[in-house]
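The complex appears here minus one protein chain, its other protein chains still in place.
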Amino acid sequence: MSPYNRIAGQSVERICALSDGVFAVAMTLLVLDLHAPAAEAIHSERDLLGALWLLAPRLLVYMLSFLTLGIFWLGQQTQLNFVARSDRQFSWIHLAFLFAVTITPFSTALMAEFIAYRSALVLYWLNIVALGALLFASWSYLERTHLLKPDMPPGTAAAVCRRILYAQALYAAGAALCVVSTTLSLGVIVLLQLNYAIAPRIGPLARV
Amino acid sequence: MSPYNRIAGQSVERICALSDGVFAVAMTLLVLDLHAPAAEAIHSERDLLGALWLLAPRLLVYMLSFLTLGIFWLGQQTQLNFVARSDRQFSWIHLAFLFAVTITPFSTALMAEFIAYRSALVLYWLNIVALGALLFASWSYLERTHLLKPDMPPGTAAAVCRRILYAQALYAAGAALCVVSTTLSLGVIVLLQLNYAIAPRIGPLARV
Amino acid sequence: MSPYNRIAGQSVERICALSDGVFAVAMTLLVLDLHAPAAEAIHSERDLLGALWLLAPRLLVYMLSFLTLGIFWLGQQTQLNFVARSDRQFSWIHLAFLFAVTITPFSTALMAEFIAYRSALVLYWLNIVALGALLFASWSYLERTHLLKPDMPPGTAAAVCRRILYAQALYAAGAALCVVSTTLSLGVIVLLQLNYAIAPRIGPLARV
Partner (left out) sequence: MSPYNRIAGQSVERICALSDGVFAVAMTLLVLDLHAPAAEAIHSERDLLGALWLLAPRLLVYMLSFLTLGIFWLGQQTQLNFVARSDRQFSWIHLAFLFAVTITPFSTALMAEFIAYRSALVLYWLNIVALGALLFASWSYLERTHLLKPDMPPGTAAAVCRRILYAQALYAAGAALCVVSTTLSLGVIVLLQLNYAIAPRIGPLARV
């Protein structure tokens, strides 16, 4: 390795701070699509409630995008919490991860707009795959190098890997349901995400 | 709890940094609606002042949204200042709180646009309720678990709870006035918010 | 003071982080107005250079807004560097400062669009006054309370006050020139800002 590459990109704090900035922008991107209805068309409380009701799907898409980003923000945070030092390869893995993060609002909105089409759902799923794959690559890289903190609790490595693989397997199964129905497929993926956010303590999902 | 969930989301610093990013974006969202008036329509100082005067309501709405977000930013900061360690449930409470934060500019602008309608005012109030309820949930969770710093000054817990409940009761009373007049209702809510920002040292409000 | 207000808003780190987020957004607001020219109108290198030349005023306004924000970011940073602990009043002074920060791109663009009108220039100057006044209020508050770090180099307090008052006096003199010519007035203000950014070591300006 060149002398420069040996000293480049060592700051975990900078990766964290850039990530929090990028997540903050990505998490708020879809709120830009929420606009108050035009005043001219509103003449009664009923008109206003009707106009707001038409905004509901948009709000739901925004919530879904926020939920997805929240899950992967938490996944990244958990990993970075155990990192003692970064290097340039590790920085680039996380830059690629952040790129996938910024695409998420777009792919979510696209999927919602074209819920009847399989290609929209597959694209949305590929976005989730990319986020998971990059977090997995990040953890694999950490295990191969000596960037992890020495005082990591035992079992951490196995728990992190298992979580990513198990979750991605479930997402893939959900996405595969699109051969039956894209709406069913989306429903299963959303339920899986809600499960990871709310984490019920019952059932087989509670153990991974 | 699964091994992964035991190690996930422990960084208070990341919650703080993400929150500051999300607040920074949310606080600036409504400034995007402030545009210089079209040059063609301006032929004198008087025209310009007239056009700027038309922008005043928009500026006021932006100030109100900034004020509300400032109040809840300060409330969250005060809590997080006493937190030694986070966990995944706590992270999700704050992600939900941040979601409510990003909705605030929209609900404020909607309320201002349709000030004559009760549903707009109730929606705005529900946004404030959500922010308060999530901060209350966050503090309740902290008290039930052992995530608080051991060196917290005595009386902190009671002061935090009382502040949230008292403020929310006053906001609810203000919102209830909308059965009389939505403008009166908004006026009271804004005065309450100004009170929490400027905190006059007189009257019964100074003691909570 | 109420028990809650005694414990609220103590984190200087959070004020710094929120400020950096708000400055980051405000500094990039005017770049949103830079758009590539429409492809249909471009048929030669000369066309393209002509279209880009038309963008130059917009770029200059953006640079001016960035310059102003850079000056006040540095002013705030210098102050906060000496702060040991915050409180809620201090937090609100800086929230008000951040509000003035987010208005700066708007008032700069307005002034540039209507450079022939005194009211636009006066509004721009009032924005600068607000930024300076709030930094002065922040420092006065710090001196009255015991929030400053004890190991502050001697002469710091006097240097900070003198800088703000001297700079604001010069800006006010520049703004007053608008009774002669608004363009002259703007020119003087921009030269003063460049002086504070580049800080030439000659002349009477170098000693404050």
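Going by the order they are written in, the chains are A, B and C; count residues from 1 in each one.
Operating definition for what follows: a contact is a pair of C-beta atoms (placed from the backbone, for glycine too) under 8 Å apart; a residue touches a chain by one contact, two chains touch by 3 or more.
What you see is a predicted model; the values in this text were computed from it and never measured.
Shown chains touched by the undisplayed chain in the intact complex: A, B, C.
If you put the hidden chain back, the residue from A:Ile103, A:Leu177 or A:Val190 that touches it is A:Ile103. Between the chain not shown and the residues A:Ile7, A:Ala41, A:Leu60 or A:Ala84, the one that touches is A:Ile7. Looking at chain C, the residues touching the absent chain are 16-17, 20-21, 23-25, 27-28, 31-32, 34-36, 39, 42, 45, 48-49, 52, 63, 66, 70, 73-75, 77-78, 80-81, 153, 155-156, 158-160, 162-163, 197-199, 201, 206-208. Looking at chain B, the residues touching the absent chain are 21, 24. Counting over the whole complex, chain A has residues 1-11, 13-14, 17-18, 20-22, 24-26, 29, 88-89, 91-92, 95, 98-99, 102-103, 105-106, 109-110, 113-114, 117-120, 123 touching the chain that is not drawn.
In this section, only the chains that are shown with their structure count from here on.
When the CA atoms of chain B are superposed on chain C, the rotation angle comes to 90 degrees, reported as a multiple of 5.
Chain B and chain C, compared by their mean Cα positions, are separated by 26 Å. Once the centre of each chain is set as its mean CA position, chain A and chain C turn out to be 36 Å apart. Taken residue by residue, chain B touches two or more other chains at 17, 20-21, 24-25, whereas all remaining positions touch fewer.
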